[in-house]
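All protein chains but one are shown at their positions in the complex.
Each chain carries a letter (A, B and C) given by its place in the written order, and its residues are counted from 1.
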Amino acid sequence: MLRYWTAGESHGKGILALVDGFPAGVELNLEIINRELLRRQGGFGRGGRQRIEQDQAEILSGWWRGVTIGSPIAIWVANRDYKIEKMDDLTRPRPGHGDLAGAVKYFSSIRGILERASARETVGRVAAGALARQLLSACQIDLLGYVVEVGPIKFPAKEGHLDMLRQLRDSSELYTLHPEGEEEAKDYIRKCQKEGDTVGGVVEVRVENVPFGLGTHAQWDRKLDGRLAQAVMAIQAIKGVEIGLGFEAARRPGSQVHDPIHFDPSQVNSRTLGFVRATNHAGGLEAGMSNAQPIVLRAAMKPISTLARPLESVNLETKQPETAAYERSDVCAISAASVIVENVVAFEIAAALVDKFGGDHIEEIRQRIKLFEQMNRERLGL
Amino acid sequence: MLRYWTAGESHGKGILALVDGFPAGVELNLEIINRELLRRQGGFGRGGRQRIEQDQAEILSGWWRGVTIGSPIAIWVANRDYKIEKMDDLTRPRPGHGDLAGAVKYFSSIRGILERASARETVGRVAAGALARQLLSACQIDLLGYVVEVGPIKFPAKEGHLDMLRQLRDSSELYTLHPEGEEEAKDYIRKCQKEGDTVGGVVEVRVENVPFGLGTHAQWDRKLDGRLAQAVMAIQAIKGVEIGLGFEAARRPGSQVHDPIHFDPSQVNSRTLGFVRATNHAGGLEAGMSNAQPIVLRAAMKPISTLARPLESVNLETKQPETAAYERSDVCAISAASVIVENVVAFEIAAALVDKFGGDHIEEIRQRIKLFEQMNRERLGL
Amino acid sequence: MLRYWTAGESHGKGILALVDGFPAGVELNLEIINRELLRRQGGFGRGGRQRIEQDQAEILSGWWRGVTIGSPIAIWVANRDYKIEKMDDLTRPRPGHGDLAGAVKYFSSIRGILERASARETVGRVAAGALARQLLSACQIDLLGYVVEVGPIKFPAKEGHLDMLRQLRDSSELYTLHPEGEEEAKDYIRKCQKEGDTVGGVVEVRVENVPFGLGTHAQWDRKLDGRLAQAVMAIQAIKGVEIGLGFEAARRPGSQVHDPIHFDPSQVNSRTLGFVRATNHAGGLEAGMSNAQPIVLRAAMKPISTLARPLESVNLETKQPETAAYERSDVCAISAASVIVENVVAFEIAAALVDKFGGDHIEEIRQRIKLFEQMNRERLGL
Partner (left out) sequence: MLRYWTAGESHGKGILALVDGFPAGVELNLEIINRELLRRQGGFGRGGRQRIEQDQAEILSGWWRGVTIGSPIAIWVANRDYKIEKMDDLTRPRPGHGDLAGAVKYFSSIRGILERASARETVGRVAAGALARQLLSACQIDLLGYVVEVGPIKFPAKEGHLDMLRQLRDSSELYTLHPEGEEEAKDYIRKCQKEGDTVGGVVEVRVENVPFGLGTHAQWDRKLDGRLAQAVMAIQAIKGVEIGLGFEAARRPGSQVHDPIHFDPSQVNSRTLGFVRATNHAGGLEAGMSNAQPIVLRAAMKPISTLARPLESVNLETKQPETAAYERSDVCAISAASVIVENVVAFEIAAALVDKFGGDHIEEIRQRIKLFEQMNRERLGL
């Protein structure tokens, strides 16, 4: 069982991720975590805070001589602007944030809520996911997240090897797969900024080389599609999740939705076993299980809730209408969202991998994947 | 902690739901469960199996003198066509089903997978949800599920009192809110049926009178939006979930997404405390918590995977291409999906209610809701 | 993840166990479950209820052609004296039972509590455990529970092959390993019965052929000693649990407690890998993990709480002192307790086995145990 939780506030001492059940034998690469944290701070349309200084992860526990030992791994990212004790409370809850609901639920100051509800918490989720991808890559599973919509503008996904697509994305200011065609979107963001408005978007994550059988059909709370949906919907500002064709599947006839199954003896390997599909409308998941096709998931992010041209709210003390509090913020964080969703998905895939193949040592996992292939080859006569 | 699991196969003895942590003091109403089970079997476009005979729930445990006692409640729905032991295996996995992935994962026959992966399992989820709504209604929380898209045809949601909307829906053959305008959709379904094709759609659920503070912003795995997304995405054939504006939120500027907060002294009650919104684009959830607005969620259902004009597949024994196995099936089950999603959402809201307000006796919950209101009124000077 | 819950009341329709995560490919043997249920009803000193008729398990779900399919397995044991709706409430809570605490906690009738708190619930726990032992035996793990104390009289454990010890136990009226020497204990029970009193005792369970590494040292809530202690202490009437030497270990110096490690090249097998111990004071568990020695656990059962010579209590309506209600009951149920603890331990060992070696198909588990052995042999040069 691979699991994690986070702790930490936006202007507190820092953000923590505690990962429990991570297998032994994985060489820890802090740079991968820091790389993802850096990417999380980037993207066109970000506000001042991201520029303070780069987030740096510190691994507090769980290794010896640079290698994991099966112990819980705590990752700590210090906040550069730790000042929570000096910060004032807010009197006007900001629409779109948890300010009002949290203040009522917890009998709390607004400050006491926003500090934890803040998207800064995603530092911990990215760190945990970036750790998890080291487990995935040891099993030859790779994944990529990118932006496919910026406000009303679309950046269609592309086919191709993930390394090639990664190059495209990494040369894009908006983390799309269209580095050359982003001027319109950037103009749109600039226009919104001028108007004190904000911009949302849609991200897609693609996971490749996934073996058969992650997740299960047998019980609702262990289905992988449900697990992924929970993890992604629980990300700040995410309002929609879809897998494969998603909502589009609802609008097509079945004959244009389901992916015919073919057997190709030249592709009998540890993943497909030779069972291939010409299409992948299911997004790699059937009946809550991976089907050896790429897992493809999209998430919709609403625009940033803090607007420079503030929304109407109410002063909790006077009960009189006032505009919402404004703290300097991003105009568009969809690029960051692509990093967060990518890493959150990475964690869930890794957790499902550990569920299916065990989790005590990375080499044991690899050998069990091989054993799984062998046993299926034998049984199916492949 | 209110939780549940199901057991049972499509052609096994029956379907079971085990609900643990249900409060004492709730008068059990079997008719409500049977009503939802009946609705699950209905809707235009259903196949032969639904007509066999009506599902009837039996409550195996958890009550004395017709009232719950805090014990686990097991609900049993016998299968009218129990014949699993006599049923043959399939040799050709059906695209869109878990046949292939499950057979590989579990080293299993296809029969061993499809019997559990079948949508018949949702009988258990509906039963558990229909039980949970008896807890909700004791707390004046009501909800309604309805169809808003049938294949390419839209049936927009409507404003209005849930009782009025429920009347509309219950007089609709397709469980939309437009009983008078369904001819086009029915024609479309008939046309697909003639062509051996199938039809999907989109459902919406609306939960009203939810108090502040269900769910939390504090930890990712306890956020209510994530919990709802998991529960709904884990329903058979669901490929997308969105809350409030959902994907549309990603395409609008922030000024047209977030819901300004107003204070209306005439609406200070146990739910809103007077904090009202003119819009509800957030769908009642901000930062993973309920904000006293209606919770609105949509789910996309792909078309039925079993087509009369079967899809290409492969014979697992010969590895030769063959068309997929066909068992008589529905053409369109979106109406049933609206019942399933509605009841699955009911369960998650009830679980979140028990998390926030406790769960030992229904009257204790009601008194705690009052106490919550009183303490907040006092603190906020309402 | 192998897990289970139970439902059902003492005089309700029956008792249910829902087992989730059970691997595919196990041939179900109903007789094993019924055999354990029968044993649970036996033993010297039992009251009238056990004689009504033998409990019979029915498997409601989770198999095809007699073999498990990875689906949840629901086991149902009907109550022969279903009459809960006709039963009256009690006015006087019985000391030693949950009557008072439950009635206050749940704002409940006493009837509403005692029906679920009753030891009849252990039917479900035995059924789940008896299922789990079919998984264990497929992996050559065997276990035996027996009585080692009856009130003040001791029946020391014995060394020997489990089959031999099982024969002793099964020819014993009290389920001890001393079938020839139970007269004193039976006299003691008879004497207590005459005096309207009741008798407790101590049981021991011994699990053999356990591989290394079930449980873990890495996180408190995944340690196997803790898991076993929870499962056993949560059995009705159990007030103490100890592993290996248990409390005796606290009283000896360390040199007489810890078990020296030896390497014996003639015993390099899939369990010990050749690492043997002359003593097993640790009871097979070090740092929350199995160490390939037999797991040995003892549990203390208090005497039956319902006495024919009733204890003082209070009438909840009048608040006046009255003696507690009496329903015909056992005098001594320690034999039954040995069956319950044995099967509860079986389930936890099976769950730990599934955690370590996975759980999709029994043959996959077996192969992974082999792989584990091979990899360790290679690494350690065995």
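Everything that follows uses one rule, which is that contacts are C-beta pairs under 8 Å (C-beta built on N, C-alpha and C of every residue); 3 or more make two chains touch, one makes a residue touch a chain.
The structure presented is a predicted model; accordingly, all values stated were derived computationally and were not measured.
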Query = Which of C:Gly145, C:Gly200 or C:Pro294 touches the chain that is not shown?
reply = C:Gly200
Key: Residue of C:Asp170, C:Glu312 or C:Glu327 touching the missing chain in the full complex   = C:Glu312
Inquiry  = For a quick check of understanding: of C:Arg65, C:Lys158, C:His258 or C:Arg366, which residue touches the chain that isn't displayed?
reply    = C:His258
Ask   = Residues on subunit B that touch the omitted chain in the whole complex?
value = 1, 20-21, 70-72, 213, 216, 218-219, 222, 355-358, 360, 363-364, 367-368, 371-372, 375
Remark   = The missing chain sits against subunit C at residues 5-6, 93, 95-98, 100-102, 104-107, 113, 116-117, 125, 149, 151-152, 192, 195-202, 212-213, 216-221, 223, 225-236, 238-247, 249-255, 257-263, 265, 273-275, 277, 282-283, 286-292, 300-305, 307, 309, 311-314, 316-317, 319-321, 324, 356, 375-376, 379-382
Ask   = For subunit A, which residues lie in contact with the unshown chain of the complex?
value = 5-9, 12-14, 16, 18, 20, 24-25, 60-62, 64-65, 69-74, 76, 84-85, 102, 105-109, 111-113, 115-116, 360-361, 363-364
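The working rule: only the chains that are shown with their structure count from here on.
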Inquiry  = Taking the mean of the C-alpha atoms as each chain's centre, how many Å separate subunit B from subunit C?
reply    = 38
Key: Distance between the centres, which are taken as Cα means, of subunit C and subunit A, whole angstrom   = 43
Ask   = How many angstrom between the C-alpha centroids of subunit B and subunit A?
value = 25
Residues within subunit A bordering two or more other chains = 213, 216, 218-219, 356, 375
